[in-house]
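One structure, as structure tokens, below. Some questions next.
Removed from the display is one protein chain of the complex; every other protein chain stays in position.
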Amino acid sequence: MKRFLHFLIIYAVWLLLTWSLDWQELLVGVLVALFAELLLGDIFPVEGVRVFHPRRFFWLFVYFWVFIWAMIRSNFDVAYRVLNIYLPIKPGIVKVRTKLTSDMGRTFLANSITLTPGTMTVDMIGDHLYIHWINVQSPDIQKDTEIIVRHFERILERIFE
Amino acid sequence: MATKPDIVIADGPKGMTPIVKTVVRFAMGIIFMFGWYIVLYGHLTPGGGFAGGVILACGYVILTLAFGKELGLRKMSDMAASILDNTAALLFAVVPMFGFLFGWYFLNFLDKGRPFQLFSAGNIPLYNIFIGFKVTASLFAIFMALSIFGRFVSKLVDEEEEG
Amino acid sequence: MQGLYPLFTVIPLAAAFLNLLVTKVNKKAADYIAFIVATVLAVMAVRMLFEAPFSYRVGGWPAPYGILLVSDGLSAVMLAVINVVSVLSIIYSFSYMNGYTAKPKYYSLFLLMIAGMNGVVMTGDFFNLYVFLEIASIASYALVGFGTEHEELEASFKYLILGTVASTAILFGIAFLYSMTGTLNMPDLARQLDPMSGTVPFNRALAFVIALFIMGFGLKASTVPFHAWLPDAHPSAPAPISAMLSGVLIKALGVYAIARVMFSVIGPNAMVSSILMFLGALSMVVGVFLAVGQSDFKRMLAYHSISQMGYVTIGLGLGLNPNVPPAIAALGLFGGLYHLVNHATFKSLLFLCSGSFEYRTGTRNRYEMGGLMRKMPVTGTACSIASLSISGVPPFNGFWSKLVIITAFIQAGYYIYGAIAVLVAFMTLLSFIKLQRFVLFGALPKRFAAVKEAPFSMTLPLVVLAILCVALGVLYPFVDKGLIEAARQTLLDKMSYMGFIIGG
Amino acid sequence: MNVYIGLLILCIFMCLYRVGRGPTAPDRTVAIDILGTLVVGFCAIWSIITKRDLYMNIAISWSLLNFIGSLALAKYLEGRGFDE
Amino acid sequence: MILYFLTLVLFVMGVYCLIAKKNIVKKIIGLVIIDYAINLFIILIGYRRDGVAPILFKDMSMDEFARHSVDPLPQALVLTSIVIGLGVLALQVAICLRLYEKYKTFNMSEINRLKG
Amino acid sequence: MHELLSIIIVPAAAGIVPIFIPRRWKVVAGVYALAVAAWVLLRSVALYGGGDAAWAKFLFNLGGQLPFVFGLRLYHFSAFVLLFVAIFAVLSILYSIGYLWSKDKPSLYYSFMLWTVSAAAGVVLADNLLILLMFWEILTAILFFMTNMGEKGHEKSAAKAFTVLGLSDAAMLFGVILIWATKGTLTISGLSVSTGDPIGTTAFVLLFIGAITKAGAMPFHSWIPEMAISTPASIMAFLPASLDKLLGIYLLARISLDIFAIRAGSGLSLMMMIVGAATIIFAVLMALAQHNLKKLLSFHAVSQVGYMVLGVGSGIPIAIVGGLFHMLNHAIYKSSLFLEAGAVEKRAGTTELDELGGLARLMPVTFITMAIAALSISGIPPMNGFASKWLIYQGMLEGRHVVFLVVAIFGSALTLASFVKVIHSVFLGRRPERFAGVKEVDFSMQLPMIFLAILCVLFGIFAQYPLERFIIPSVAGGELVNISMGNIATVPTDGFWSPGAATAFIVVGIILGLLVYAFTGRGAYRTDENVWIGGNVMDSEEIRVPGTHFYKTVTDDLGPAVKTLFADGDKGAADGYNIIGRIGDGFVQLLRAIHNGNLSTYLAWIVIGLGILSFILIFKL
Partner (left out) sequence: MSETIGYILLTVGIVFDVLGCIGLVRLPDVYNRLQAGTKCVTLGTAAILLSVLFFTGFNAISVKALLCIWFILITSPTAAHAISRAAHRSGIRLWKGSVLDRYAEDREGAEDKP
């Protein structure tokens, strides 16, 4: 099942790339996608296909906009700090805990954090994330977790757990 | 060892952080497909065998970087690489010989098809495929061969210019 | 037969890879594949001598769009030389290379080298010239370093760097040429650069291109001052490879390329001619003096290659000279080509002999050897014949070619060059007398008491080459008829070379 | 369009400044990584100008190469062999 | 024209690096720079203002293509020379590392057993 | 097969046989070789009677333009030289049969002998300069291999000989090609080159160098003494002493009188005469300084060549005749001397003058024959050496070359002195004990010595016969120069003094020589009885004063210049070989220093080279 979905994903991307419905392209696409699947299907993360469940997919959609919004905010934040003559920054690396268990979820979380205001994931050990924060507000794990992780985590749970 | 499925190796301690690993696992299939896309469309868009081969080789390199040598070699062993390499080159040299049957060496004897179809330009896609295989195999082989000397790489930069 | 012309590059290429595949199954197969392929090629090449001139359009595309292969007197002669020497070296390798691991790789590189050289002498456009040149060069870099000992690696690296610089210069020149004419097809270029009917005048850009070519191909031909890699590289390679490098590679990639470019494409030019003659004389003198000072057998031979290639270069230079009567120019060019062929025979023979001596005695220092004539009669005799040939002693082949060159120069009124040629011949004789004295005659060291003659597969090529040395000298009249024709074709038939652009 | 291209080139020069200036190896790495992303943007603009999709192929390939480069450099910075 | 000049500068830099630097690796880098300079030069030769890549695409007539497309041959040449350059580079690095194994140094001036 | 061709090919082919004759049948090989040589002798006698002959075959056009004709030509001069080549071949092979008894590889030796005959015949008969040169070089190569057959230390002398000869051959090659390229033909007959233009002059000088190197005149003489020590005497007697003289002077006469007609008083003629005179005087001085018999003889061989060069080079008919006659005579007495030296070496086991002594009674034949040869080389009447030298003196007188005359006479005076010394220290003087058992050599060796001695006497007393029979016809009839018996009526044909200033000079020369000996040889008289010194008997070995002592006086008394000459002479500083060698070596070391194995250096060469090339090509369009 998982592998078939993986095959489908690849095939879909192929169709987008070739952007035509000529029988030759369809045929070759099948071959290529099959080849890719057989070669690499086994390391494809299973959560990658879970998202096709309608409910999860809906939350993915939601997450997408949340994420975009955060990202835009983050950019203006950076713009502010960079353009300001006095460089108003108070950087440091803080530690936060995540409730997510799946690799996929954690990866999404980490990358989302990296792309959102003033924070960047430096490392992830166990369920702890080390985050470089351009403007550290408190050294306390709980509070940082609230500020940085929570609003993503809530949605990501629904998608990947 | 040989029985151990790749997924286990992928989750193993070697290689980079779970974040990187997950991303690579997630994107790998599509990268691979993209490489073949470039190869197969070589006669319609630029690139072709060589560029596509480079991308495919890069795919293997990413695997090696993210999961360590073992998985990379599992996906393409030294033996496989050299065989693939040589077979591709051999075919590339031999297939045009059939052109002699039709008069000229390298004669493009297959059906040319309509322009802008995938199966147009007769033999050329064939050659692109051979080149693709060859470039993939040999580049990956080179990477592996050089990565064995990884120890030197640091020295190679540390060594100070004399005079 | 003409229809199969491309096979000269295709077969060795295919065999090189087939080799690596098959030897995964059976180790011994490499020997047979290499041998069969080389033999077939040699036979075909000799056959081709009687087919030239013709041209071949790869893929059937009309020139100048397609890839053009050309066979005229020059290419035919080169092709024959290359493939004959190759098959002999490969036979020699059977026993000689047993010492090395990775014998299959060795054969594959060897075949690649052959493919590259054949391609260079066959091709009719600069694009493929460059590609094949690089194939052959890369194979030779790898083969020089094949022993992976200190010296081998060092030599290989130096050769690699210098050779790459040369290739870059050549590529640069080709690009320049293209930017001026918009084509890389040699006959087409010849037509455009022709002073009479051409569209492109002989401007300074073209002069710079010529300089680049002289430097690039001159380095491949080990012309002083671009020679420094050769005395390191040639001795470091395994003996059969040394024979190939000195015997044919520097000719195919260097001299042939220069001749083809200067004669067929750019055409006679006083300045180029005088430069080539000067460089040739310089190479002759420098090479032979350095050779006299060597104690390492193979290194000495390598330096002699430099000086002997000087003869070839100087001959070509005279051929390029528009100010001397065509007959004399042809004589000079003929001398150069003839010496090229002769050098291929006796220099590869000498290197193979040095290999046999090293194979049995384990040393290359000629002062440590001695009295080997009694122990290894066949090798010793072959070595003597080759020495006499290279030193220009009648009636061996070397004498005639040097005679022709000197005569041509005196007829053309270049007495100094003639005198230099004579003196260098004498110096060559000297250094080979020393060789005879220390290696073949003289007292046999105790530790070589048990030395035996080399195995059959290593003596056979020696015998064949020795016979060639004698035959090419004694049968001079026939050689004259054969080669002078090639020379004339190269020199005077620029028109007909342009004619190849129509193809067919 | 020229304005945009000019600005992009400006960005590229800023990155080059960082590449040259350092001071540490990671700084250079970062600069190179970002340079790659800028090149992708450049390809996009070019494909807008020429209306050809081949530049998008280049863009994708480039972002892939950039990713590999960053990973490799990261590994190198950690002082580990590429195959570990 | 300025581009040609920049190519020349690149070329000279490469030559300098190749000759003046003693470290093998830097010599190799110098060669690579030279190689790039040449490739750039060839590309410039093939470059044509408002030129398009030499690939036919669907909504383009043949003669328009002929007028606009840049010369395909330099691109082929560049591609080939890149491939060859890659091969040479691999060989260089391999030999250079083996040299390091043997001589325990990257200093070329210490690697001269062969002289005279 | 044509008769001329057969003379070259038969010995060449026959020479292959001895290789397969097993070692223990040396004598068989020797006899076989003797037979072949005899055949050649007979043929050449027949040819000599037969008058002129020619044979030619067109081979090819070099590069389609220069015709190459394999031509052979026999006329009086060549027939005469060929005849004596054959005679000396027979003699030395006959001698070798006995001499080589103990030597190694005799069979190959005989092959070389026969091949030498063939090559020499080729040189003499060739009507094509290049063919001539090829046989010439074959002779050089054979010499090299034969010297390599000698005892220890032979490689060095062989290599040196080969170097010098090879260089001269290279010079000749260049000269020949100069002629070919400018004249378009190689056929000697009917080839005449004027020495007016530089090309002609250069060509002549080059060929001249080739000729006198083979003959062994200064400054290209040094290979002969080097060889003399380690080379078997039979080889020395055959090749350097007789054959090379014959051929060298043959070629000299050929070029200077036939191809380039050098006329008397011209610059080139003067050059040749100076070379000749210098050779005479310096070589004889070196000879005086020698301890080793063979080496001494070889220096005399050099010095005598001086007379021939002087005579032939002068361009004066009578002197030319004298020079050629001296060539013949020299071949006779000098090979004789070497054969005797060989005999002494074979019996006494050494040729060191200091060790020898008192062999006269033990080896009478050797003693007498050597004495005769010595007299004749010193130009004492009525020996043949006198007759030919005498003609040369007369020529000098005719040409008013007083200086050369004096030099020539002083030369023979010193020759005389040095041979008195030789006779004294080898055959007279006190005999060391260990020579007690020495016997005369066996007959096969005696025969040639005797024969040659007789020739010495006969050609002296009845000089007119060889002159009329051999020399004059060779030069007469426009072959070389117009000359007939009439011009040289004053030759002392009956061995008596004839009036004339020359006679006075001869007398002066003899007296001078004896004075030199008497003055310098004082201490050399031996005392027979044991001498008491401080009451105990000294071993007579120690008080025996070797005859060579007196040469020290020469070296001391003849002034510092000569002294330095001797001082360096042994180290070989005076010898061009070493000088050129040193220069060349310096050049080699320089070049090797430049190739310092540093990659950057090589790259710099390339870049600079490219720069220069571009500059030349771009700005010197």
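To keep things simple, chains are lettered A, B, C, D, E and F as they appear, and every chain counts its residues starting from 1.
Keep in mind that, in the parts below, contacts are C-beta pairs under 8 Å (C-beta built on N, C-alpha and C of every residue); 3 or more make two chains touch, one makes a residue touch a chain.
Bear in mind the structure is a predicted one, so any value in this text is a computation, not a measurement.
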item: Touch criterion as defined above, residue of A:46, A:66, A:122 or A:147 at the omitted chain; value: A:122
item: Selected from B:27, B:55, B:129 or B:144 as touching the chain missing from the view; value: B:27
item: Hidden partner chain, residues of chain A it touches; value: 13, 16-19, 71-72, 74-75, 78-79, 81-83, 87, 89-95, 107, 110-111, 114-115, 118-123, 125, 130, 132, 134, 136, 139
item: Touch residues of chain B, complete complex, unshown partner; value: 16-17, 19-20, 23, 26-27
item: Hidden partner chain, residues of chain D it touches; value: 4, 7-8, 10-11, 14-15, 17-18, 24-27, 29-31, 33-34, 37-38, 40-41, 44-45, 47-48, 51-53, 56-57, 59-60, 63-64, 66-67, 70-71, 73-75, 77-79
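Keep this in mind: only the chains that are shown with their structure count from here on.
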item: Contact-graph separation of chain B and chain F, given in steps at minimum; value: 2
item: Centroid-based (C-alpha) most distant chain relative to chain E; value: F
item: Most heavily contacting chain pair (counted by C-beta pairs in contact); value: C-F
item: Inter-chain centre distance, chain C versus chain D - centres from mean C-alpha coordinates, in Å; value: 47
item: Interchain centroid distance [CA atoms averaged], chain A/chain B, Å; value: 28
item: Inter-chain centre distance, chain E versus chain F - centres from mean C-alpha coordinates, in Å; value: 68
item: Chain D, residues touching no fewer than two other chains; value: 54
item: Sequence positions of chain B contacting 2 or more other chains; value: 34, 45-46
item: Of all residues in chain E, those that touch chain C in their complex; value: 18, 24, 27, 31, 34-35, 38, 41-42, 45, 71, 73-74, 76-77, 80-81, 84, 87-88, 91-92, 95-96, 98-99, 102-103, 111-114, 116
item: Parts of chain C lying in touch with chain F, wherever the complex brings them together; value: 158, 161-162, 165-166, 169, 202, 204, 207-208, 210-212, 214-215, 219, 225-226, 228-229, 231-232, 271-272, 275, 286, 289-290, 292-293, 327, 330-331, 334-335, 393-395, 403-404, 406-408, 410-411, 415, 418-419, 422-423, 425-426, 429-430, 433-434, 437, 441-442, 476-477, 480, 484
item: Residue numbers on chain A that touch chain B, as the complex places them; value: 6, 9-10, 13-14, 17-18, 22, 24-25, 28, 32-33, 35-37, 39-45, 48, 103-104, 106-107, 110-111, 121, 123-124
